[in-house]
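Here the complex is missing one protein chain, while the rest keep their positions.
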Amino acid sequence: MMSLDFILATFLRLMAALQVTLSVWALSVLIGAFIGGGVAWMRLSGVKPLEWFARAYVFVFRGAPLLVQLFVVYYGLSSFPAVRASVFWPFLRDAFNCATLSCALCTAAYQSEIFRGALAGVPPGQVEAARACGMSSFLLFRRVTFPIALRQALPAYSTEVISMVKATALVSLVTLWDVMSVALKIRNDTLVTYTPLLIAGAIYFVVNYVIARIFIFIEQWLSPHLRSRSV
Amino acid sequence: MDWLTALGFGERGWGPALLQGAVMTLLVSGAGLAIGAALGSLVAWAKLSGVRVAGAVGEGYAALFRGLPELLVVYFVYFGSSALLTATAHLLGVEGFVGVPGFAAGALAVGVISGSYQAEVFRGAFLAVARGELEAARAVGMGRWLMFRRVIAPQVLRFAIPGLGNLWQVALKDSSLISVTGLTELMRASQLASNSTHKPFAYYVAGGALYLLLTAFSDRVFDFAERRATRGMRREAT
Partner (left out) sequence: MTRGSVLGAALTCSLLVLAGAASAKDWKTVVIGMEGGYDPYNLTDPSGKIVGFEPDLAMDVCARMKVECKIIAQDWDGMIPGLEAGKFDVIMDGMSITDERKKQIDFSIAYANVPAALATAKSSPLAKLAGAGKLVNFEKDKAGGEATLKALRDALKGKTVGVQVSTTHATFAGNHLKDVATVKEYKTTDERDLDLKSGRIDAVLDDETEIAAMLGKDDAKDFTEFGPHLTGGDFGIGVGMGLRKADADLTAKFDKAIKAAFADGSIKKYSLKWFKIDTTP
């Protein structure tokens, strides 16, 4: 159905739903970064129990589909009377809280692996040289490890951030209606095959493109020495 | 019907159906990752080559498939290629609808999406290779193919493995979308079971557990690969 009215009405409905998509996304990526950082630190800490916990965490939250995680956090937890009577219930009762928490836990697992890979990619020679100069551990981290790791993490990190935008399409499982879910709902109600999906696709594409460009900008800003690199 | 029967292998159990779904998931994801690796290295090479047109095309491909929701890509790959196939068949006199096999369309869709992400992983991995090594290789007089084989490829793989591990997990999850082609993979099998028996818990958890099993197996494989690839490489993280 190519009527302009329909396209416009659909576009407006989807833009209204964009707020749901972006708020779940932004909060979960942010919270996930903190949790992911913590898990990565645990993994590299050298303390065996912490390492085990970190590995188990990544295994579960990266291995299980996000859909299953959403289901467990929202429906699973609420099925236990003990949870419903606890102090967490006012928080867990709300769909937005559960969805954001679940997405955060999931992205934290992926982010911790990115952090781990980036930290491992810091050239050991530079670390040795810094120590030889007498840098303290903290100064070493601040001046050598962190900047290099940050730069190396950026490509994979932008990937994860953009993945999360699209992953929020799953939150309709827990009654939150994001852009993709509203588009599918419109499609079910009207049986118009492609138009709602195309409009949704365009919206996602624009959002993701903007995010990708921001990351490219940051990457170039941090890597002046690599700009004219070629084989 | 108690849990054990419901999940089991008896006449009314969904065990076999779930396992079949798991196998399908594994196969589609594997094929998709392979296709993605081929496409991804091509795009990474295009972006790093310094040739502006190639870089722009690579950039465009990556931007398109990273930016679009995966569901749409699966739709277009499946229905688009089927439409092409049907049109060709009509020209040859064959009636009716000719569909691209769900597996091929599914693997291609997963591969096209994965490729756009793998390009970034390969590019980042390549940039992490010490410039000094490349200079030294060229100074010694290594030809381009030898340099690629002995210096670039092993090191790129080393740095790419964690990122690829992540993307394998992503491919496993993306494969759950290919059910629009009519193929029953693990997630769809779980949902059918759940809807037909009204036991959502049992099947979400069972499906999740099977995904975890697939993950455990893949983790082992990637760990092994990472250890072998970083043999002799000093790793100092903090």
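Letters are used for the chains, namely A and B, taken in the order the chains are written, and counting of residues starts over at 1 for each.
FYI, contacts are C-beta pairs under 8 Å (C-beta built on N, C-alpha and C of every residue); 3 or more make two chains touch, one makes a residue touch a chain.
For clarity, every value in this text was computed on a predicted model and none was experimentally measured.
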Among displayed chains, the one left out touches A, B
Of the residues A:Phe11, A:Phe59, A:Tyr75 or A:Tyr209, I need the one that contacts the missing chain. A:Tyr75
Residue of B:Met142, B:Leu192, B:Ala209 or B:Ala229 in touch with the missing chain, whole complex considered: B:Leu192
Option touching the unshown chain, where B:Ser29, B:Thr86 or B:Gln155 are the choices: B:Thr86
Extract the touching residues of chain A with respect to the undisplayed chain. 1, 75, 78-79, 84, 93, 95, 172-173, 175, 177, 184-185, 187-194
Listed in rising order, the chain B residues that touch the chain left out are 11-14, 16-17, 71, 75, 78-79, 82-83, 86, 96-97, 99, 179-182, 184, 188, 191-196, 198, 200
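Please note the rule applied: only the chains that are shown with their structure count from here on.
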Starting from the mean Cα coordinates of chain A and chain B, work out the distance between those two points in Å. 19
What does chain A use to touch chain B in their complex? 44, 59-60, 62-69, 71-72, 75-76, 79, 110, 113-114, 116-117, 119-124, 127-128, 137, 141, 145, 152, 154-156, 158-160, 162-163, 166, 169, 180, 194, 197-198, 200-201, 204-209, 212, 223, 226, 229-231
Which of the residues in chain B end up touching chain A in this complex? 48-50, 63-64, 66-72, 75, 117, 120-121, 123-124, 127-128, 130-131, 134, 144, 152, 159, 162-163, 165-166, 169-170, 173, 176, 187, 200-201, 204-205, 207-208, 211-212, 214-216, 219, 234-238
